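Remarks on the structure that follows.
The other protein chains are all here in position, but one chain of the complex has been omitted.
Order as written gives the chain letters A, B and C; numbering starts at 1 within each chain.
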Amino acid sequence: MTRVLLTGFEPFGGERVNPSWQAVWRLAAAPPDGCDATAVQLPCVFGAALDTLRAAVERTDPEVVVCVGQAGGRADLTVERMAVNVNDAVIPDNAGRQPIDAPVVGGGPVGYFATLPVKACVAAARTAGVPASVSQTAGTYVCNHVFYGLMHLIATQRPAVRGGFVHIPYAPEQVLDRALPSMPVTLAVEGLRAVVAAAASQRGDIAMLGGATH
Amino acid sequence: MTRVLLTGFEPFGGERVNPSWQAVWRLAAAPPDGCDATAVQLPCVFGAALDTLRAAVERTDPEVVVCVGQAGGRADLTVERMAVNVNDAVIPDNAGRQPIDAPVVGGGPVGYFATLPVKACVAAARTAGVPASVSQTAGTYVCNHVFYGLMHLIATQRPAVRGGFVHIPYAPEQVLDRALPSMPVTLAVEGLRAVVAAAASQRGDIAMLGGATH
Amino acid sequence: MTRVLLTGFEPFGGERVNPSWQAVWRLAAAPPDGCDATAVQLPCVFGAALDTLRAAVERTDPEVVVCVGQAGGRADLTVERMAVNVNDAVIPDNAGRQPIDAPVVGGGPVGYFATLPVKACVAAARTAGVPASVSQTAGTYVCNHVFYGLMHLIATQRPAVRGGFVHIPYAPEQVLDRALPSMPVTLAVEGLRAVVAAAASQRGDIAMLGGATH
Partner (left out) sequence: MTRVLLTGFEPFGGERVNPSWQAVWRLAAAPPDGCDATAVQLPCVFGAALDTLRAAVERTDPEVVVCVGQAGGRADLTVERMAVNVNDAVIPDNAGRQPIDAPVVGGGPVGYFATLPVKACVAAARTAGVPASVSQTAGTYVCNHVFYGLMHLIATQRPAVRGGFVHIPYAPEQVLDRALPSMPVTLAVEGLRAVVAAAASQRGDIAMLGGATH
C-alpha cells in the first residue's frame, strides 16, 4: 500500500465552503486501489498552514503528498508545475495577515518543481473524464505558500516523496448566480483520484504538450 | 399532467456529442412531478430543425416547450430572454448552408420574448443547485433560429404555450484538454428539470436582477 | 453635407469619466468629410436620457444618428445589431432608479434593428485600423434604453434616419490596475469616424460574417 497524504483548505475570501477540503475528505474515504490515504484540513493562514502540513507529514510518513486548493475562476483541474519562494497576498489570510513580497523560506531557492509526474497526472485526470491541464503558476497566496513549503520539506528532508499541488475550480454551489466556471466536487474527486493513482504508480513523467506561450 | 416538449440538438461544429440532446433525453425519462415529457432531437440545420420542431409540436400538443442547445464557452445554464429574426451563421450548419443576415420568418417581427417565466426559471435552477443566469442573446445560429421559429409558432397559432430556449455549457468530455468551462450533463438535467417545473407551475414571472449593462 | 447627431454618456457605475462622451465630443470637432456633426451628452438616467436625445433630434434634424456608450470589459468597438424593449437594470442609474423588466416604450415592439448598415460600419472601422465587431445585444441598461428609444423614434416619426448604437471599451485611464481590456479614446474616435462615414455614405449593408453561435 502506498501511503498518501492529502490536504485541503478551510474556506477563505468570504466563501462558505472550500471544495478542496470537500474533495480530499471524500477521496481519503475512497482512495485509489493500492493506496492508503489520510486527509488533513489546513487553515488558510500563512505559517500555520505549513505547521499543520509539516505535522501531518511527520505523523503519516507519506510516500505521496498532494495538496489541493481552490482556484476560483479556473475551469479545469490544474496540476501545478512549480512553487515560488514568495508570499504576496492580495487579500488578508484568515488570521488577517497580508504579507507583501516576503519569502516563504528565508534563504530558500527561488522555485521548486513539483516531484509529482505533472503531465502524467494531467493525462490521468483526462482519461478519467475530468478536464485538466498544467498550470505554470500557483499564485503567491496561501496555496503557493503551502506548495513551496512542501517542496522545501521534501527537498531538504524527504527526497523520495512525490509531492505537488493541484487546484480545483469552484463548486457549483459557490457560483449559483455568478456565471463563473465550476466543477462538481464529485467530478473533482474523480480527477484527484486519477492524479493520486498516477503519482503513486509512476515516478518519471510523460512527454505531452502542456506549456504556455506566456 | 402538464404536457412538455423538450428538444435538443445533434452535434455540430466538429463536436462528437451535443450535451443538449444528452440532457433532454435523460430529462424526458425522469420529468418533474406532474409533467409528462417528450424529447425530440433536432438536426443542426436551418429550416429542417424548425420543420422537425413544428411536427413535434403538432404531434405532442404541448403546454410547455423548452428547446435546449449547447453554448460552448458559457459557464452556467442560461435561460434566453428573446429570439431575433435573423439567421447569421459564422460556421456552416450540418447541411453545409451558411445564411448571412437572412430573416428566420420573412415579414416576422424583429424579436419575440420567451413566454417562459425567464427569471423564475433561473431562480428555480439555482435553488436546485445549478449555476444559472438570464442570457440577453441566443446568438444568430440554429439555436436562435429554432427559438425564433418556436416563438413565432406560439404567437401565431398556440398563444397559451409557455415556450423558450435554454443554453447549457459543454459537457466535461468535450473540453478535457481545452481549459473551457463545462457542466456535467447530470447537473444540467437537474437544472433543466427545475426550469421545466417552474415553467409548468407558474405563468407570471418574478422580479429579480438579471439584466446586463451592455 | 450630411447632418450627423452623436451622443455620449456622462460617467456611471462609479467611473470618473465616460469614454463615449470623450470620443463623440472629439469626433464632432473633426467629423468625416462631408458631414456636419453635433455631439450631445446624455445623462445616465432612464427616461431623462431619452428626453435629451429626442430634444437633440428635434433641434438638429439629423440624417444619421450614432449613439455611443461605454461597454466595460469588451475589447473592441462593437456596432449593435438590435435594441430590445426592456429596461432591466443591475445597478441603479445616476438618479437612483433601477427598473426591473419594464418596457422602454409601453406597447412597443419587442425589438428594433439598427438602421445603420451594421456590417459596413464594422468593416469601415477595421479598415481604419480599429478592432471592431457586431454585437448581438446592447444589454438592458440605459444604453439599450437610448438605443430602443432612438429606433422607436425613427420608426414612428423619422423613417429616413439611419440610426444605431456603438459601444466602445474602457479608456486606459479607467483600468490602470484592473487588467481589463481598453482602447485609447483617440483610437475609438478613429473607429467612430469610420462608422459615421460608412453610415453617411451607404444605406444598404454588406454581406460579411458577424453572427454568433450563441
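In the analysis below, a contact is a pair of C-beta atoms (placed from the backbone, for glycine too) under 8 Å apart; a residue touches a chain by one contact, two chains touch by 3 or more.
All values derive from a computational prediction rather than experimental measurement.
Given that one chain is not shown, what are the shown chains it touches?
A, C
Of the residues A:Val24, A:Met82, A:Ala132 or A:Leu153, which one touches the chain left out of the display?
Only one listed residue reaches the unshown chain, and that is A:Met82.
Which one, C:Ala132, C:Ile154, C:Ile168 or C:Ala198, makes contact with the chain that was left out?
Counting the whole complex, the residue in contact with the absent chain is C:Ala132.
So which of C:Ala48, C:Val175 or C:Ile206 would be touching the chain we can't see?
Of the candidates C:Ala48, C:Val175 or C:Ile206, C:Val175 is in touch with the missing chain.
Among A:Ala138, A:Leu180 or A:Ala199, exactly one should touch the missing chain; which is it?
Answer from the full complex: A:Ala138 touches the omitted chain.
Since one chain isn't shown, list which residues of chain C touch it in the complete complex.
74-76, 126, 129-133, 172-173, 175-184, 187
Since one chain has been left out of the picture, which residues of chain A touch it in the full complex?
13, 69-72, 74, 81-82, 84, 86-91, 100-101, 109-113, 119, 136-141, 143, 167, 205, 207-214
The rule is simple: only the chains that are shown with their structure count from here on.
Connecting every touching chain pair, does the picture come out as line, ring, star, complete or other?
line
What is the identifier of the chain with the smallest separation between its Cα mean and the overall Cα mean?
Looking at where each chain's C-alpha mean falls, the closest to the middle is B.
Between chain A and chain B, what distance separates the C-alpha centroids? Give it in angstrom.
A distance of 38 Å separates the two centres.
Residue numbers in chain B touching 2 or more other chains?
In chain B, 74 touch at least two other chains.
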